[in-house]
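First, the structure itself, so that you have it in front of you.
Of the protein chains in this complex, one is absent; all others appear in place.
Letters A, B, C, D and E name the chains as they come in the text, with residue numbers starting at 1 for each one.
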C-alpha cells in the first residue's frame, strides 16, 4: 500500500467516506473527517447507509474493510456539539412546555432512522472487516458491532461512552455487544461504567479477534483477510454471512430449517464444481459475479 | 472501610441480610449467616426478595454490592439439612403412596416461588455487583448469575453442585449461566460433573470479570465500581441495565425497536444537558432522584 | 486402557463405528474409517444416527465418549469424492436442463435428513464428550458442536472448511458454533476464510474446554470425565443436559418455567435421598437404571 | 339462586369484591361497587389481584365465576375521576416543567403494576368464567380477556373505550383481544374507533361464546358450566388451562414438548383410574384436593 | 364412487389403514377398525406415522383425504381399554412404590413418540383433507388438527374428551386447536368441560370449513377438493402448505424472509410457464413429478 489506491469512481459522490479498492474485489471504506476525530453528524450516518447499500449490490465487491482516517481515531462517536444543536440530545432542554408524547414520537422516529443507517453495515451482503485504532468510543462500538470481523491496533482505546452523556446507548451497542462477546459480566461492567478498555482486554473477551502493532499493520492484515475471502466462491461466502446472521436471532432448529431451504438453491451453482476442480488441480478458481 | 458502616435503618427489619451504605447512593447487602457458611433456608430467600424489591424502589440507592459475611464462604448454597426436613428435597422419600400429580403440583409451585425470589436480584432496577469469596457453590451460582457484574477473591471455590445431590439445578443456573459466559463446552463440563473451579478459571471463561487478592480487595473494588456507577445519571444507568437485560432474551431487531421506544422518553431528561455541561466544565454533575 | 475393551455386542452390527465400554456405564464410540481419515459418506451418517439413538435409550449407558480411529484424523469431514458422485455436491453440474424447483426439493430433503442424522448426537439423552485430534475439519465441526463437552489433543487442526468447496456449511456448524463460543468476530473469521486453527486457539475462544498432550491423553481424560458423570444420579445428569439444551434456544423466563415443570417430576426420585445419604456417609451411591 | 349464598369467610376481608360459593367447589366473585357502575380505582385492582391469588391457591375452589354487581354494568372501567386526581391520567397536565424521563419511569412502574394486578385473573390456576352485562367498557375488556370463558347477557354494551380519553389501552386489551378472537379487521375497527358493540356482534366474532337473555340467565349458565368443570379431575382441568395458556404464546412444537413434560407428572395421578372407573360404573368420581 | 377403488398396492402392508386412489394423484386413507369405532391402540398410531411418511414421499400423490371406516365414527379416540392395560393411563395405579422420576421419564418418552406419530399428518408434504362423521372425540381432534382442511357430515359429534378421563389432552389438541379457530372463549369452553359439540357449532367457530348432509357427501366433496388441488402445480401447492405451516409459528417478518428464500428456488420451475400458457390456451396443464 505504498501508493494509496485511487477512490472508486462509483463512490466518488460521497462526502464523508473515501472508498478505494486495495485489491481485487475488495473495497476499503474510510470514515473521512480526521480533523474532528471522525465524529459523526447526521449527514454522515445517512451517507454511511448509502455507501453500504451500494456495496451490498456491487457485484465487483466481495469483501469490505472499514476504517477511520487519520492517526488519532477510528471515530470519537457522535459529534456531541452538532447533536446538541438540533438533534435528539437537545430535546431535554428548552423553555417551552411541550407535549411529551409528541416529543417522544419525534425522538422515536429519529432513533429508528439512526439505527437503520448503522444497521446497513450488518445488512451489507458482503463480509465487512472493521479496523479500529486510537479513539473508538460511543458510536464506534455501535458501528463495529455491525461488522463481521473486528481487528484493532494496539493503541485502540474503546469505551461504551453513552452513560457519561446521560443516556443509554441506543444505536445498537446494547443489542449487539452482549451477543458478540461471551462474558456478560464484562459487558455490563463496560456499559454501566463507561470506562475505557484497551486492545488486550478487547481481545481477551473476544470483542476483537486480532490485535496488531499499528493501524497500518491492522489495516494490512484486514486487507489480507478480505482478499482471501474475496478469492472464494461468493455464493459460499455470502450464504455463510447470511446464515450466521440468521443464527444469532433464531433457534438452532429454525436456523437448520432456513439453512436447508437456502442451500437448496445455493447448491445449484457451478462454484462447487469449480472449487472442487481447482482443489484437485491446485489452481485458483474463478467465480462468476453474484 | 476501616469503620464498618452502620446498617441502613430502612433495612433493619431483615434478619439474614445486613444492608449498609459504603458510599453515596451505594448499598451493600451482606448475606449474614456466617456460622452456617451463609447457607440458605426458605426464610432467607423470601427475605432476599424483600431486600432487592426494596432496593429496586429506593431512590437513595443507585448501585448495589452483594457479598457474604465471614471469611469462609459467599454461600454454601442450599442448607441441605433444612431442605431435607420439609422442603422439596424431602419429597422423594416417605412411606405413604401419594398421588404423583399432586406432589408435582406442590413441587412446581415451590420451585416457581424459589426462582421468583432469586430473580428479584436480576429484576432490581439498580445495577448489582456480586463479590464472591471462599465457598460459592450451588445457590451461589444461581444468585450470582442474577447480578450484573461478578467479581471474586482469589480464594473463591465455585461449583454447580446440584447433580451431586441428585438433582438438576432449577433456581436459575441452567437458564442463565450458558448466557453469561461464552464457552458452552465449559458450561456443560462444570454442570454435568459438579466439579470445583477456581477464580482463574472463572475469569478465563468470563464468569467473573475481575479477580482480586482477597475478599477485602474484591469488596473494595466492587464498592469503587458501584460508586462510579452511582455518580452517573440514573436515567442512563438504569436504562442501560434494562436494555441489556432485554437484549439477552430478544432478537437484535426487537431490542432495537424496544430501545427506540424506551429512549423516546428517557432522552426527555435534564440529565443529558447536565452531563454534557459538566463534561465541558470538568465539574461533577448532580442528578435528580429517579 | 492397555487392553482395548471389547466391542459391545449390542452395537456389533454397525459397520463404521466401534462401540466399546471403557468403564462402568460409559460407552466409547469410535468413528472407524481410518484409512480414509474417517471421512463420511451417506451410509456413515445414517449409521451415526442409529448409534446415538440406541445409546440414548440404552439404560446401561450414562455417558458417551466420541472419537476418531487412527492417528491422523478425528475426521476429514465429508468424503468429497463420494459426495460428488451422487450426492448434493454433484447437483450443480449436468448437461441436462432440469427444473430448478424440483432439484431444490430433492436437495432440501437430502439436507434435512443429513442434519437430522448429525443432530442425533445432540438429542442423545446421555452426555457426549467429543475427543478431537489431528485433522478435524468440515463435518468434524458440525458433529462436535452437537456434543456436550469438547476436548482435543495438541495436534488437532480444525477448519470450517465448507467455503473452500463452494458452499455454506449446512449441517449445523453455522447454527451451533456461534452459540457454543463467545467471540462472534472469531466465528465469522474462521467461517468466512475457512482457515485452519489449532488447539490453543480453540481453547482460547472456548470451542474446546481442555487440551491434552496427545490423543491418548485426551481420550483418557474424556473417559475419566465420562466415568465421573456416569457415577452420578442419571436423573440429575440427564435433566441437566436437557435443561441446558433447552436454555440455548429459549428465554430465561421460558427456561425457568420449563425447569419447574421438569423438576416437579424429577425430584420425585429416590436419587436425592441416596445422594444425600452417601454424601453424609462418604459412600458411593448406587442409582437405579433410568 | 333464590337465596343469595353467604360470602365465604376466607374472603370477607375484601372491600370491593364479594366472594360466595354458589355450588360445590365453585367460587363466585362479584365486583361490588354498583353505585359507581363498578368503576375501578387503584385500591380495587390491587384487591382484585389479592382475590385471584387467593383463589389460585384455594384447594376448595376448582372453578370461578366473575361478574359485576347491580343491574347496570359489569364495569364502566377505570374511574376516570379518581384517576385524573392522582393517577397516570393526571400526568399530562401540571404547570411545572418536570423531567420527562423521571415522569416516564413513574408511569411505567404504575402501568406495570396495574397490568400485573389484572393478569392475576389469567394466572389463577382455576378456570375463570366471566359474565358480562350492561355497560362493559374499557377495563371491562382488559379484565374479561384474562378470563378463560366469556359469556354475556343480551343487554351488554361493550367498547374498547380508551382512545376516547386520549390513550391507547395499556392494561391488556391490545395484547390479548387480538389473540382471543379471529377477525383482526374487527379488532382494529373497535379498538381504533372506540365504538360500542353489542352481544350479537360479540358472539359473531367469538369474543363471547354464549349470549343469554338476562344477567340472571347468564350467571346461572356460568355457574352451571363452572359446576360441571368443578366436578371433573382438578389435575386434568388445571393442566388443560395451563397448557392452553402456554400454547397462546409458544409454537406448536414448544407446546408439545412442554406438554409432554407436564403430563409425565400429571399422569401419575389416581384421578385417571377414578375417572375411568366411574365412567364404567356410571358413578360420579370424587377427586382428592389439589 | 359407486365401485370402491382398489387398495393401492404400495400401501397394502398396513393393517389398520386402507389406502385407495379415488382419482388421479389423490390418495384416500381410511382408518379401518370400524368394529371398535376406529379407536386407536399403539400399533395404529405407529402405523399412521408410516402411512403419512410414505405419502409425503410418494410422487404419485398430490393430495390426501383422511376419513374413518363405517357409519358410526371417524374415531372414538384412544382405545381406553387397551391403554389402561399397558400404556400411560395405567401408570397411576400399581401397588409398588416406584421412583416417580423414572416413571416420568418413561411417560415423557411415550408421549413424545405418540405426538410424533400424529404430527406425521401435519408434516406430510401434501395437503390433507380430513372428513369427519359420527363420533369424533379425543384423538379425533388431535388428528384432525394436523390436517390442512377439515370438513364434516351433519351427524358429526365432536368432543375434546380428555378431561373426562382425568387428563389434559397431550397429543396436540391443546397446542393446535387454539391456533386453528378464532374464538378462545369457545376453545376453553370445550376443552375444560369436555362437552359435545356438533357440526353447526364446528362450522360457526371455523373448526370445519364445510358441513355436508352425510358422510358420503362429505367424502365426495373432499375428494373433489383434493382432485382440484392435485390438478395444480405441485411446486405451488406444496410450497403453499409449507409456508402456511411456517407462518403459524413464526412472526410475519420471519415468514416473509423464509418465503423469499423458499420461492427463490421454487420460482425456477417450468410450472409457472406451463400454468400461464394453459391459462391463455384454456388447456389443462401437466406438471412433472415432484
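Definition applied: contacts are C-beta pairs under 8 Å (C-beta built on N, C-alpha and C of every residue); 3 or more make two chains touch, one makes a residue touch a chain.
All values derive from a computational prediction rather than experimental measurement.
**Student:** Which visible chains touch the chain that is not shown?
**Tutor:** Answer for the hidden chain's contacts among shown chains: A, B, C, D, E.
**Student:** Taking the full complex into account, find the residue in E:41, E:108, E:133 or E:150 that is in contact with the omitted chain.
**Tutor:** Residue touching the chain left out of view: E:150.
**Student:** Touching the left-out chain: which of D:48, D:76 or D:105?
**Tutor:** With D:48, D:76 or D:105 as choices, the missing chain is touched by D:105.
**Student:** Among E:5, E:34, E:50 or E:206, which one is in touch with the chain left out?
**Tutor:** Final answer for the missing-chain contact: E:206.
**Student:** Across the whole complex, list the residues on subunit D that are touched by the chain not included here.
**Tutor:** On the side of subunit D, residues 80, 84, 88-89, 91-93, 100, 103-105, 107-108, 111-112, 115, 119, 162-170, 172, 174-176, 178-179, 181-189, 191-195, 205-206, 248-250 touch the unshown chain.
**Student:** Could I get the residues of subunit A that touch the absent chain, sorted low to high?
**Tutor:** Within subunit A, the residues that touch the unshown chain are 99-102, 104-105, 235, 238, 265-271, 288-290.
**Student:** For subunit B, which residues reach the chain that was dropped from this view?
**Tutor:** Where subunit B meets the chain not shown: residues 250, 254, 258, 261-262, 264-265, 268.
Here is the rule we use: only the chains that are shown with their structure count from here on.
**Student:** Return the chains common to the contact lists of subunit C and subunit D.
**Tutor:** A, B, E
**Student:** So which pair out of A-E, A-B or D-E basically repeats C-D, with more than half the contacts the same?
**Tutor:** A-E
**Student:** Using mean CA coordinates as chain centres, what's the gap between subunit A and subunit D in Å?
**Tutor:** Inter-chain centre distance comes to 49 Å.
**Student:** If you average the Cα atoms of subunit B and of subunit D to get two centres, how far apart are those centres in Å?
**Tutor:** 35
**Student:** Could you list the positions in subunit B whose residues touch two or more of the other chains?
**Tutor:** Residue numbers touching two or more other chains: 92, 99-100, 103-105, 179, 181-183, 205-206, 235, 248, 253, 265-271.
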